[in-house]
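For this depiction, one protein chain was excluded, whereas all remaining protein chains were kept in their positions.
Moving on to chain A:
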Amino acid sequence: MSQQAVNGVPCRGKVLTLDNMNPNVRRVEYAVRGVIVQRALQIEKELKEGVKKPFTEVIKANIGDAHAMGQKPITFLRQVLALCSYPDLLEDNKFPEDAKQRARRILQACGGHSIGAYSASQGIECIRQDVARYIEKRDGGISSNPDNIYLSTGASDAIVTMLKLLVCGEGRDRTGVMISIPQYPLYSAALADLAAVQISYYLDEDKCWSLDVAELKRAINAARQHCNPRVLCIINPGNPTGQVQSRQCIEDVIRFAKEEHLFLMADEVYQDNVYAEGCKFHSFKKVLFEMGAEYSSTVEMASFHSTSKCYMGECGFRGGYMEVINMDPEVKAQLTKLVSVRLCPPVPGQALLDLVVNPPQPDEPSYNTFMKERTAVLAALSEKAGLTEKIFNTVPGIICNPVQGAMYTFPRITLPQKAIDKAKEEGLVPDMFYCMRLLEEEGICLVPGSGFGQREGTFHFRMTILPPTEKLKIVLQKIRDYHMRFTQEFS
C-alpha cells in the first residue's frame, strides 16, 4: 500500500474507498435529490450570502413535499399529535373532544401510554385495525384482515422490505422486477442496491401514459432470456406521469400477473390525488376481489399507502402501511421477523396514519373544519393540475399530458439538435443540461426526465404542481419563456 506523508504524518490508503466499497451502492441513483438539487442548494446558500443572481429565490419544484411549498397541515391531525406528544393538554379545553378521544385511544394502545414506547414491530394493533376498516370502507366492503397490515416508515420502507424478500438467485436466475418507464426512482435505486434485474415496461405517452399489456408481454419475454421475472410493480396514480389507470387496465394487469406468475406490488400513495373528470381511483385490491375467487384467492399482492401525499402532505412524519394479500404464511412469518429487527416504525407516523384512516365523522366537532381544509387542498391541487397542463401546452416544443392525478407534471420537451450536441460536449444528459440552465437562469429546480426513465431520444422534466397557484403561474410562465429562449439560442 502506498505511503504518503500528510503534514509529516505518514498515512496510507483508507480502509473504505470507492474501489473497495459495496459496488451495488455505487450503482444507486436517486434523481429526486440528485445532482441538480445539490446545485440548487448551493445556489440558495450563495443567495443567502448576497451573491447576485437573476432571481431572488430558488423554487424547489423537484420533490413532492407539499408543506415545504406552503400547503397547510390539517388542523385536526396536528391537534391529536400535540395531545399525544404532551398528554397534559388533554386538560386543555382549547382542544375539541373528538381530538382528545382519538389521542386517548392512541395513547391507550401505547406501552406506558407513551408515544415514546416501541410499538409492536408490525405496528400498533388498534391502528392496524383502523387501517383494515378504512380499506374495507374504501373498497365497498371487501374484507381486510388487520393481520395483513404492516405499518411502515413511509411507503418506501415497505416497498424496499418486500423487494428484499423477493430478490434472490444467481446469474440467469436472478430475480427480475418489472417497473414502468417512467418510474419513481426509489424503485430503480432499490433494485440497484439489491442487485435485482430491472425489467422496464414503457408507458404509452401518446395515450396519456396508459399501460398496455402487449408492452408488458414484450418486456417480460425479453427479460426471461436473462433473468427470472417474479415481480410486477405499478404506481397508480402514476409518478412522475400522473395518469390514473382505468379499471380495465388494472384488471388486465392482474390477469397478466396471474398468467405470468408474478407478485404484484401496487404503489397507491396518491390514491386521493385524482383530478381529471372521468378518472377514478380503483384499488388493486378491490378489482382483484371483483374478478372472483380464481384471482382473489391466488394472486399475491402488496399495496402501499403513505401519509406523505394526498391531502395530508405529512412527509416528515414517515407514516405508511402495506397490505399483503395471499402471502404464503411461512413467508409472512419471515416478513414479520424481518421487520422486527428494526423494532418499529416511528410512532408519531403511526398515530398520524390512524387519523388519516379514521378522520372526523359528520357528527363530530372537528368535521366541518376538517372537510373544509381537505377540500381546499384537493381543490387547489386540481386547479393547479389543470393550469399546468394548459400553460405548458401553449408552449411550442412542450407537450404536456393531462395531469390526471398525483402531484407532478412530466411534459415532453423538444430539444434542438445543437443543444443535444452541446450537452454531450459538457458530458451531460440533454435534459439535465436543459434543467441545469433553467436552474441557473431562473432559480427553478426541476428534475430531468432521465432521472425517471423515458423512451430513447425523448426528453422530459418532472415538475411538482405544489407551489401556491399564484407562484405556480409565475413558474409556468418563466419556464415557457425559458423554453422559447433556449430553443431560439440553439436553433
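Note that in this section a contact is a pair of C-beta atoms (placed from the backbone, for glycine too) under 8 Å apart; a residue touches a chain by one contact, two chains touch by 3 or more; residues count from 1.
As a working rule, contacts and distances are computed from a predicted model.
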| item | value |
| --- | --- |
| Protein that the absent chain corresponds to, by UniProt name, given "Protein phosphatase 3 regulatory subunit b alpha isoform type", "alanine transaminase", "Nagb/rpia/coa transferase-like superfamily protein" or "DNA replication complex GINS protein PSF3" | "alanine transaminase" |
| Contacting the left-out chain in the complete assembly, out of A:P146, A:P240, A:P348 or A:P430 | A:P348 |
| Touch with the omitted chain, as defined above, among A:D98, A:D157 or A:E268 | A:D157 |
| Touching residues on chain A - with respect to the absent chain | 6-7, 9-11, 14-18, 20-26, 28-30, 32-34, 41, 63, 65-71, 73, 78-79, 81-83, 85-86, 89, 92, 94, 110-112, 114-121, 153-154, 156-157, 160, 164-168, 185-186, 189-190, 193, 230-231, 261-263, 293-294, 297-298, 300, 312-318, 326-328, 330-331, 334, 337-338, 340-349 |
